[in-house]
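To keep things clear, I will list the structure first and then write my remarks on it.
Just one protein chain is left out here, and the rest sit where they should.
Going in written order, the chains are labelled A, B and C, and every chain counts its residues from 1.
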Amino acid sequence: MAVTGRIDGVPSEVWDEEVLAPQFGYEAEALLPHYVSIEKVLLLEYRRMGLVDQEGTAAIAGRLDELTPELIRADPRDNMSDIFFAMERHVARGDTAPFAAWHVDRSRNDFQACGQLLSSRENVRALADGLIAFGRTVAARAAELPDSPMPGYTHAQAAQTVTPAFYLSALSEETLDAARRLLATYDGIDRSPLGAGSMAGQELPWDRERMAALLGFRQPQPHALMAVASRSWALGVASELSTFAVLLSRFTTDLMTWSGAGFGFVDFPDDLAGISAAMPQKRNFPVLERIRGRCSHVVGCAAQLAFAQHGTPYANSVEVSKEAGRHLREQFAALRSALRLAHTALATATFRTDRMREACEGDFLGAFTLANRLTLEAGVPWRTAQVIAGAYVRAAIAKGLTAATPDGPLLAAVAEEHGHRVPEPDALLAGSLDADKAVRVKRSAGSTHPDAVRAMLAAQDRGYQEVSGQWRMRAETASAAAARVDALLADPSTDSAAESTEGSAP
Amino acid sequence: MAVTGRIDGVPSEVWDEEVLAPQFGYEAEALLPHYVSIEKVLLLEYRRMGLVDQEGTAAIAGRLDELTPELIRADPRDNMSDIFFAMERHVARGDTAPFAAWHVDRSRNDFQACGQLLSSRENVRALADGLIAFGRTVAARAAELPDSPMPGYTHAQAAQTVTPAFYLSALSEETLDAARRLLATYDGIDRSPLGAGSMAGQELPWDRERMAALLGFRQPQPHALMAVASRSWALGVASELSTFAVLLSRFTTDLMTWSGAGFGFVDFPDDLAGISAAMPQKRNFPVLERIRGRCSHVVGCAAQLAFAQHGTPYANSVEVSKEAGRHLREQFAALRSALRLAHTALATATFRTDRMREACEGDFLGAFTLANRLTLEAGVPWRTAQVIAGAYVRAAIAKGLTAATPDGPLLAAVAEEHGHRVPEPDALLAGSLDADKAVRVKRSAGSTHPDAVRAMLAAQDRGYQEVSGQWRMRAETASAAAARVDALLADPSTDSAAESTEGSAP
Amino acid sequence: MAVTGRIDGVPSEVWDEEVLAPQFGYEAEALLPHYVSIEKVLLLEYRRMGLVDQEGTAAIAGRLDELTPELIRADPRDNMSDIFFAMERHVARGDTAPFAAWHVDRSRNDFQACGQLLSSRENVRALADGLIAFGRTVAARAAELPDSPMPGYTHAQAAQTVTPAFYLSALSEETLDAARRLLATYDGIDRSPLGAGSMAGQELPWDRERMAALLGFRQPQPHALMAVASRSWALGVASELSTFAVLLSRFTTDLMTWSGAGFGFVDFPDDLAGISAAMPQKRNFPVLERIRGRCSHVVGCAAQLAFAQHGTPYANSVEVSKEAGRHLREQFAALRSALRLAHTALATATFRTDRMREACEGDFLGAFTLANRLTLEAGVPWRTAQVIAGAYVRAAIAKGLTAATPDGPLLAAVAEEHGHRVPEPDALLAGSLDADKAVRVKRSAGSTHPDAVRAMLAAQDRGYQEVSGQWRMRAETASAAAARVDALLADPSTDSAAESTEGSAP
Partner (left out) sequence: MAVTGRIDGVPSEVWDEEVLAPQFGYEAEALLPHYVSIEKVLLLEYRRMGLVDQEGTAAIAGRLDELTPELIRADPRDNMSDIFFAMERHVARGDTAPFAAWHVDRSRNDFQACGQLLSSRENVRALADGLIAFGRTVAARAAELPDSPMPGYTHAQAAQTVTPAFYLSALSEETLDAARRLLATYDGIDRSPLGAGSMAGQELPWDRERMAALLGFRQPQPHALMAVASRSWALGVASELSTFAVLLSRFTTDLMTWSGAGFGFVDFPDDLAGISAAMPQKRNFPVLERIRGRCSHVVGCAAQLAFAQHGTPYANSVEVSKEAGRHLREQFAALRSALRLAHTALATATFRTDRMREACEGDFLGAFTLANRLTLEAGVPWRTAQVIAGAYVRAAIAKGLTAATPDGPLLAAVAEEHGHRVPEPDALLAGSLDADKAVRVKRSAGSTHPDAVRAMLAAQDRGYQEVSGQWRMRAETASAAAARVDALLADPSTDSAAESTEGSAP
């Protein structure tokens, strides 16, 4: 049985090997259940339009339910190695031949666009779940260490005293933000292309609103051309994945530094550690390099996807939908893997508070506070207070002192050189340079003060609850729609739309 | 006057030439007004906290108001070629010396982050205005040609009959979508970093909510570290620009094809045409190549920005804020230029409806309709109808026929070969292949039918009104905040917050 | 049996699933033969250094020869899911225990770097073969149509008359260039890392020159750190692949245009054509979209590889060698596929010379020649000649004339307007605008004149012979080295180096 009268012959071997067969394999694996869902909704529409009765409907629905990746195979001769034809053939070979008008006024273009979107929506929901689970773990780890001082860094130099809780709560906040933004992205693309036809719309009175609802979409995609030609939605999703990957790579970079030589602030369990085959003293954490490498891949996939669409015609094209589309699939996989590794790493990391405290005490992280106090308590103009504090640090380093060994007379002398008298230099230094006090001296909202961090974690906890509720709702919409379709197929009496006299085919 | 006691000397010549002076120049040009706004808000806070009286406030505000790009200059000796110090110096050299505590408990980190965000928000608003103006022009051009047939293409082959209105309304729909998505992006990043300090928060009772409101932000950024370390917001903005640029490049590609040899569907006025210096017959449209080239640059900037952030520490860093940040600035400029060119091109393009109609008639764009009718009217099963229609096309081409010269007997003969009788083949062909009828045979929502396109354009018009209202509101928030700051600086009695006893400095 | 005393336990499940097992699988498939080659060379060195006798050598060599991807399996408990340990275990479990010093003074770092390089060299050679075969096919197709006029385009407008031979010979020339450049790239990276150890060099007197020669390398990599830390060589290879892919995408773009609606210059056989499932008149050539999509991927892989290395420490790292390294593997696969498709497409394409000629005659491609003649034969200053020729074209179009219907009096009138007399305007036009003459009027080296094209094709033919000879030599070097290793393992008496007393271990 031919599928076309336009060309002869079967796909060439090269064409089949390089393109058709792998494409078929991918679609059978990843898109088949979505294609079946779509076919069922189309079938309901044919029934509604009076082109088939319930018996014919049930026969096709039954055949559709049999379809599995194992059942159908790419075959250049039988189905031109095209899954759409393979599905059509499977149905046609059932005991009951499908009704004559089956697939009339239909196109693969909106069908494929719809399948890709359903699959991507599913991937986005799974990713959101992963993000939320990750963020909650991070927040839980943060809550463990709200008071313990660690150096905060800028430009690779120790800058101010913070805490592990403060640092990790930033990662949690970013993750929560990402899970929220993804919600808007999801809603923005949650539009059904079905019923757009090849590109110009359809000729029968398909009910696009109803088809959208039966597939769990918020609404139909308004423009038929846009429905099949546009993959702006893929760019939107890819960008969000990329943005989060960049973020994750930055935190991973800090973990690489802090678990590495020179710091030793963070440790990971043996079952995540790598050894050297030859250097017996090594304990490596290649898991961090893997995370960062995969984040880089996630970023690269977004760039590739955009460039692969750039400069193509605004039309249905395999270059955009399939060739470019592969970058989105790879991106999901890469981020899922990076996130799983990062989740494990953060869940099992040990924070060496002893080493962090030691690092705080080895530097002069309170110099900013010292300058503040010189101004506020000793009336030194701020810029001069900066100069005095800086000059004290310099002189102290020259004398081999650290923050743990404050030298009041030295401060007094330095201040004197700059024309200022400091009343109680020892107290001033002690209040400024002590690591534990340094954590509590900050008082603004969002600061490293343990109370401020606790407040942020509490707000995040509410945020996670809310956002995961939102994602759950969306997952339920999808599954409820699928259940409704099966119910309608089984029992047309439940289908109020079918009663309508409007919109039935001529 | 030194600005630090930590290091000696002035920046080296190389460092100044390659980095500091150009950075200063950029900031003086693009960020200075925002920096002045921030300084004014800080000043209000110092007054509120009781660290300065109204006279001192007025003196500094006066000096701040004098600042222009022409007034301040990078100078390694005087200000370390740093605009923050240059501003500080300018104020310090006024007739009234600033109060001692001026700039106490302050940092450049949240200051710069805030300036960059204010500038980017402004750029985003300008871009949104540009998008809306562009989209409206496109919609207006679409409304001109709702009935005129043109070929719609898939895979570079003519596919179905559409209209210029249908095609252009897709561009308008995408543009409207972009203007809407940008709104969410804007709102998502409209958070003030001010008051985060260097990274750990601040020591005085700064009112972060109030500072945010005075700068026209929706809210403060909740986490101090995130406020200075994160540039996720830049990635979010850049992604939206990139997504639109990809889209624009695709429409531009079609315009290149349709204004080029082989088509001649679209023409541009002489003042946008390029000539050849040597080939006198040439009339080129390099404007399209320019648009596409700039779109490619927009896409590349987003990729570069992401990769420039990837793998950096999650910390305040010039690598992220300034080196990576340049890609965002370039991206705005590139998209602004591409959009301006595209706006001009689309506003002045001529659509050659004669040539489009001719192209429709030279092909068999109604074959889909023919197959539909074979099924619906002659009861031929759909797949067989496809084969018959395809075989008819093939046979007609072999005979040198086109859609404009239908051959009923040929159709009947072909159908017969496949075992089907077609009652009125001439009528069937005439109804299927006629170009004008083809536009009206589509009836689904979002289709190329003139009524459907009109409905879409009407909905878009409402969309543009709504979205431009939203953008206007955001612009007004920003300007109202600036006006409020100036009023508060002039007249403290209007400042209810200043009355509060809470939150004044020790 | 433990492999380390430094850590306990086995890799965690997540770590194994996400990283170790897939890595093992890849290496078993792609690198195992190379790893075996390296082990054999190391074994020869141990024998040469007197650490093992011939019997011990033969036992290990025998075990190594048994290794296949099927034999060894990732196993967290037995081999930490590391192929190096799996190979070590396999040898250790032979009937004869390996000598005590087996693997002494060895490292996985140079071992893995060496395996990756051997594999990449092999891929480069295969690619070069593919390029040469492709280029020769293109040149052969070019030779078929040296005289047939077709329009040459600039800025999407017809510019000058050329021939298919001229156009295709440019593709062949670029391909030949690529095959040549790849030779230099290959030679530049053909340096053995073996003997660099972990990073600092080795402690026994390994003969690095000899090991390099036995692996078929030109020389050892001079610096131990560079040998394990650098993957500049991968960037060099990736860049060449990207450059060729860009090129191929540009020719493919022309083929898309020329096989598309509006042109129809190029046709492909049915077995490469795609159909529409719904539009029976369609004959699509998605193969071109596939080629271009894969070329885009090749370009993206190079970008990703570079960015994945960027900002990493200059050290042996899995982030660079394995995570980034995957982009090179994918790139080879993508280009191989694109090239195979392009080869098939070009080998089977039909060039519709009738349509090309028609297009030439429908435009004024000879206007440049006309202007030239106005200057050279009628003494009109060049810029004025341009204006006259342009004005003639404009007036002729307005009158509905084409190049095939020259109008001497019109030319004379136009010239007159610009103050010049043209003696024989009809002859001038005829000589300038005729499509066949236009091909022969060009006479410079490298021009579209059939003789010039034949000369280029002849030079290319010599070029292909030379460059394929060069590639053959390199392939033979590699296989000769492998044969020599097996001979030496079997018969130590053939090993002159082993006789040397210098360089034996303490």
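To be clear about the criterion, a residue touches a chain if its C-beta (ideal position, glycine included) is under 8 Å from a C-beta of that chain, and two chains touch if they have at least 3 such contacts.
Not measured: the values here are computed from a predicted model.
Asker: Which one, A:Ala159, A:Met211 or A:Val318, makes contact with the chain that was left out?
Answerer: Here the residue in touch with the unshown chain is A:Ala159.
Asker: Check the options B:Thr137, B:Thr344 or B:Ser468 and report the residue that touches the missing chain.
Answerer: B:Thr344
Asker: Taking the entire complex into account, which one of C:Asp16, C:Glu39, C:Asp75 or C:Glu88 touches the absent chain?
Answerer: Final answer for the missing-chain contact: C:Glu88.
Asker: Quick one: which of B:Thr154, B:Ser259 or B:Ser276 touches the chain that's been left out?
Answerer: Of the candidates B:Thr154, B:Ser259 or B:Ser276, B:Ser276 is in touch with the missing chain.
Asker: What does the interface between subunit B and the hidden chain look like in terms of residue numbers?
Answerer: 3-12, 14-15, 18-19, 80, 82, 84-85, 106-109, 197-198, 269-273, 275-283, 286-287, 289-290, 292-294, 296-297, 299-300, 303-304, 307-308, 317-319, 322-324, 326-327, 337, 340-341, 344
Asker: Which residue numbers on subunit A touch the omitted chain?
Answerer: 151, 153-160, 256-257, 259-263, 274-286, 288-289, 303, 307, 310-312, 359, 363-365, 367-368, 370-371, 386-387, 389-390, 392-393
The rule is short, and it goes like this: only the chains that are shown with their structure count from here on.
Asker: How many degrees of rotation carry the C-alpha atoms of subunit B onto those of subunit C, rounded to the nearest 5?
Answerer: So the copies are related by a turn of 180 degrees.
Asker: If you average the Cα atoms of subunit B and of subunit C to get two centres, how far apart are those centres in Å?
Answerer: Centre separation, subunit B to subunit C: 37 Å.
Asker: Which residues does subunit C have that touch at least 2 chains other than itself?
Answerer: 275-283, 286, 289, 303, 307
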